[in-house]
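Missing here is one protein chain; the remaining ones are kept as they sit in the complex.
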Amino acid sequence: MDILFQQLFNALTIGSVYSLVALGLTLVYGILHIPNFAHGALYMVGGYITLLFMESMGLHYWLAILISIIVVGLLGVVMERLVFHPLRNAPPIHDKIAAIGVLLFLEALVQLVWGAEYRRMLSPYDIVVDFLGLTVTAQRLLIIGTAILAMILLHLFLKKTITGSAIIAMSQNREGAFLVGINANKVAVITFFISGALAAFASSIASPINLVFPGMGHLVILKAFVIIIIGGMGSIPGAIIGGYILGFSESLSATFISNDYKDLIAFLLLVAILTIKPKGLFVKGARS
Amino acid sequence: GNTSTEPANQSEGNTEETTSNTEEKPAGEVVNIGYSGPLSGPAAYYGENTLSGLSMAVDEINNNGGFEVDGKNYSLNLVSLDDKYLPNETGANAKRLVQEDKTPIIFVPHSGGIFATQVFNLQEKFIIGAYSSEPKITEQGNPLTLRIPPKYSSYIEPFSKYQMERFGKKIAMLPTASQYGKDWAALLEPGWKDLGGEVVYKGSIDFSKDTDFFTIVTNALKEKPDVLFVGGPSEPTALVIKQARELGFKGGFLIMDQAKLDEIEAVLGGPDLVEGSVGVLPLIHSKNDGNAKFIEDYAAAQGKNPGSEAGYHYMAMYLFVEAMKAAGSVDDPDAIMAKVEEGLNNLPADKRIYEITEIEENGGLTTELRMGVVEDGKIVDKSVQ
Amino acid sequence: MLVQVKGLTKTFGGLTAVNSVDFEIEKGKVTAIIGPNGAGKSTFFNLISGFHQPSSGSVMFDSTDITSLKAHQIAKLGIARTFQTTHLFEQSTVLDNVLIGHRLRTSSGLFDAIFRTSRLKREEKESLEKAHEVLEFVGLTNLADKHVSEISQEEMKRTAFALALATDPTIVFLDEPAAGVNPEETDGLAELIKKMVSKGITVCLIEHKMQMIMNLADKIMVLNYGQKIAEGTPEEIKKNPAVIEAYLGGEAVAQAY
Amino acid sequence: MLKLTDVSVSYGGYQALEHINLSVKQGEFVVLLGANGAGKSTIFRTISGLSKPSSGSIEFNDQSISGLSADRLVSLGIVQCAEGRKLFPQMTVYENLILGGFVHRRDKGKRKKSLHEVFELFPILNDKKDDPAGSLSGGQQQMLAIGRALMASPKVILLDEPSIGLAPLIVEQVFSVIQQINKNGTTVLLAEQNANAALKIADRGYVIETGKIVLEGSSKDLFENDEVRKAYIGA
Partner (left out) sequence: MMSFLNKRNTVILLVVVAILVPLLTDNPYLLHIFSTAFIWTIGVYGLNLIGGFTGQLSLAHAGFFAIGAYSVGILTVKVGLNFWLALLLGIIITTIIGLLIGIIALRTKEHFFAIYTLCVGYIIYLIIYKWEALTEGVRGLIGIPPPAPIGPITFQTPKSQYYLLLFFLVLTIFIFTRIINSLIGRTYMAIRNSEELAQTIGIETMKQKLVSFVLSTFFAGLAGGLYASFVRFIGPDISYINVTFDMLMYLLVGGIGTLSGPLVGTLLVVWISQYLQFLQDYRMLIFGPILVLLIIFYPRGIVGGVQTWLIKQRAKKSQKDLSRNLQSVVVKEEK
């Protein structure tokens, strides 16, 4: 029984990270209909920037995260302006390929600047605590806590502020949004900023329990795609729920089925879901 | 173009021609040495480490005025190409190196690439400087393949014995999911059992794919092992060790030779967590006449301690030069290969980074075992003779 | 009766777009469907042509039940249609568009393609002949090599007709064939429709252009809120108070001015 | 107040508008008549900055507004209630209305006042303010669309076939609301196929056919014009 609870806790940790990454991805998809393959690269860059400011500038963890969020958010904005904006009227295949180009570029750039080796990010919360009888580390509690907080803040932002409403409005009806005076470019820019910020935040809180290296975004992004498909592309609650579903199914299948095949199980889950529902689980009626 | 006049840059291997100081050298002929390894992508760090040993040796040799074979003076030129760890790219690179640079020796630091070049190295006449402990590369019976690293099988018994005595008979296996990790595990399992031990958990961790190791470590610890077998690159291995301790593991670690005790210690910020580990004695903890100079020079140039990848490649380069001298030829692979043994004997004392005990029939170097353990917060030399 | 529709209903979520409509189309005649925007006319077409699955009700064609057949199967049976917003293969020429229209009458497969069998050659020739034939029929022979992006709205409409005709249909369903076309060209299209009928093709069309409808149609059905509110000859429809109220314009309003 | 001079628009190769000249005075109620696909919506889209004219100029209060983006035009006071309503279907009625006042988002007082006015005009919207817009009936959605446009406190409101798909009764209701809006001082430009009802309440009208203005005049003149009667009134 103990192990079950320990594993559920582990699942919650990893699910939180997945949800954050998937949120950024789904936000961009919902509003601009771009499956941003470069999102994983943003995640990776986020980890490196935080590390850079912690190590070479000696900044505090949270300050470094803040800078990373801003830098990667801006990187997202630059990406939108330079790559996706010029392609907004191109066939959908083009966005995807351009995103791949960005991904290749960012990975090479990071390797050039920081090298290819694995790096550790040390968080100030490197202590083990006993939590409800489980062995947990402060960092893991922090991941769960801040991820949920970030999701709540995002929800409040989208629901309660008019800028947030503008973003949602744009995802529901682009022309309608123009007609009430919403500036499409601004919304696109804000969306990409938030998406990049979420990626940077996710990687910054997750890195201390893992490593920072150029390929760290690969599998995360792939899983994030699995999540947003499961959750219905563009659906925000879907991304959150999907993130936790994946976290739990991985952790439990690693425990009760096979560790070797746990990734396979995540992807098979997706294949099974799409086989039954080609548009994902939580997809709402036709979106115009 | 390249600017690799400062030593610090040389190991980067970011240019095709890694030679330096060509202008200062006495006129003489140039022998090109080939290298094809992962210089981009996930394995690039590994590739760079292997290359750093080679280029350090090449620069040293050139700076010392080259070497003399059959009365003629030669200098070396290292031509390194990136193969992204893909065998077909290694094949293409090797053909290119032979064709365009007439390289008699090509260093390849991964088994896939070695297999792909073994297909044609006899036809095209070049020696493969094979850095891989995969047994099959020598089992192929390719007479122009020299396996550089030692077989790791000799570690199994002493490591196991030590840990079994110190902590107990139950081991859980959590090495890296690479081929090397799997080969290790495959040998360790029977070895451990032969000593009367029990394997309670078998798993592997894919460092480049797993987002969190907590899950699997939890599962391994559920079986209450006394010893944990871990390994892979030092940083992630250190992380596994740390997480095992966080989850309450009190036993010992049996660490694969790929990870370096000193690096792990550095990553974990002290020896506390690694207490009770057994692994290969780090080069810096086994300084001797053979490697002291190398360790210092390397640290000065690279800003870090050399690992075995660098050490072995460095030594192998010198070994080949000695073999060329002995063979009296810089371009006849068969002749050079035939004189490797003699080259080994001629290897200068300060280039004997590792003590090579023999060259196997099938072209594999065998090295003396060096075992290090962490006892009372210190890395202790427990090498068995 | 060529087409018999019984109790046809389609709901989208909460909205009933077509509400238990009974309707018949007679062979060789022109039947028209009118009604306000959103009345369910296009949806009605979509149901018959297999584009949407009805929520309930049945569609019989030539005494075969086609209610649950797929769009391509229905097309093979001889039912062709055009779309309200002219729908063509955008990246091709007029000829290429029409050429592919005959594909359903051909059976060459991969094998034929790779070995260029005589069957393929014959069918390619057939398709080409068919394409030229229908292009001539709609009067576009001289535009065959033009890209569809280069031709006018009315020419697109004609191309869409040609594409439908290339499938060798027994009946064609035309969704607002004259929308966005000026009056003179509208007359031309009406002539074309008459020509189709005289060739033995049954026509069913949706149109808002009353003059055209009144001249062409043998029978008119009026839909409003998914329901059939009237059916009859043009003369009957013109006088029907419910139709005037819902669609043609309330007399009461006009008089109040 | 609003003036189009020689405006032409094409979609790809298709010329949807040719040399349109049109003007609306302050406080006026002008109607555009035309069959399906005549180009009414295109005129509206062009004024609102959603389509770009290939030639010609558009002026608002004697200032050129051609080339301005859609959101700038809304903040200038040109607001369109578009064909197809373009609501945000999964957002509530209230959220839709609030977004209607997007350009005045910093002026809470104004927002409240406008909201109050809209609810007064369409009490049904107040009753349903927490329902998703997509769940409303067609007529209610049309009211919401008009209400949302009003939230921006427009100087000119462009109404594109507001009676589309509405039951005759509702049509009358909508038309009387439009009349009311106009009486309250907002300039109205209305596009309609239902000439009968539209001419009843408008001051002036234009008749569009395949992208060209073929006729213009006072409502009374147009109503009595034989051509118009034949083409758009049908009696």
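Descriptive notes on the structure:
Should a chain be cited, it is by its letter among A, B, C and D, assigned in written order, with residues numbered from 1 in that chain.
Here, contacts are C-beta pairs under 8 Å (C-beta built on N, C-alpha and C of every residue); 3 or more make two chains touch, one makes a residue touch a chain.
None of these values were measured; they are calculated from a predicted model.
Judged over the whole assembly, touch between the missing chain and the shown ones holds for A, B, C. Residue A:I97 is the one among A:I3, A:M57 or A:I97 that touches the chain not shown.
Listed residues C:G40, C:G101 or C:G226: the one in touch with the omitted chain is C:G101.
In the full complex, subunit A contacts the hidden chain through residues 29, 33, 35, 82-83, 86-87, 90-94, 96-98, 100-109, 111-112, 116, 218, 222, 225-226, 229, 233, 260-261, 263-264, 267-268, 270-271, 274-275, 278-280.
Counting the whole complex, the residues of subunit C in touch with the unshown chain are 49, 51, 70-72, 75-76, 80-81, 83, 87-92, 96, 99-101, 103-104, 106, 108-110, 112-114, 116, 120, 123-124, 127, 163-164, 166-167. By the touch criterion stated above, the residues of subunit B touching the omitted chain are 13-16, 39-41, 44, 80-82, 85-88, 91-93, 95-96, 98-100, 111-112, 115-116, 119-120, 124, 134, 136, 140, 177-179, 182.
Here is the rule we use: only the chains that are shown with their structure count from here on.
Highest inter-chain contact count (C-beta pairs) belongs to A-B. Note on chain placement: the centre of subunit A and the centre of subunit D lie 42 Å apart, centres being C-alpha means.
One inter-chain figure worth recording: subunit B and subunit C are separated by 74 Å, centre to centre, where each centre is the mean of the chain's CA atoms. Multi-chain contact residues of subunit D (touching two or more other chains): none found. With touch defined as above, residues shared between interfaces to two or more other chains in subunit A number as follows: 285.
The part of subunit D that touches subunit A in the complex is made up of residues 48-50, 69-71, 73-75, 79-82, 85-91, 95, 98-103, 105, 134, 148-149, 151-152.
Those residues of subunit C lying in contact with subunit D across their complex are 14, 36-39, 149-153, 176, 179-183, 208-210, 225, 245-246, 248-251, 253-254, 256-257.
Per the touch definition, subunit A reaches subunit D in the complex via residues 162, 165-166, 168-169, 172-173, 175-184, 284-285, 288.
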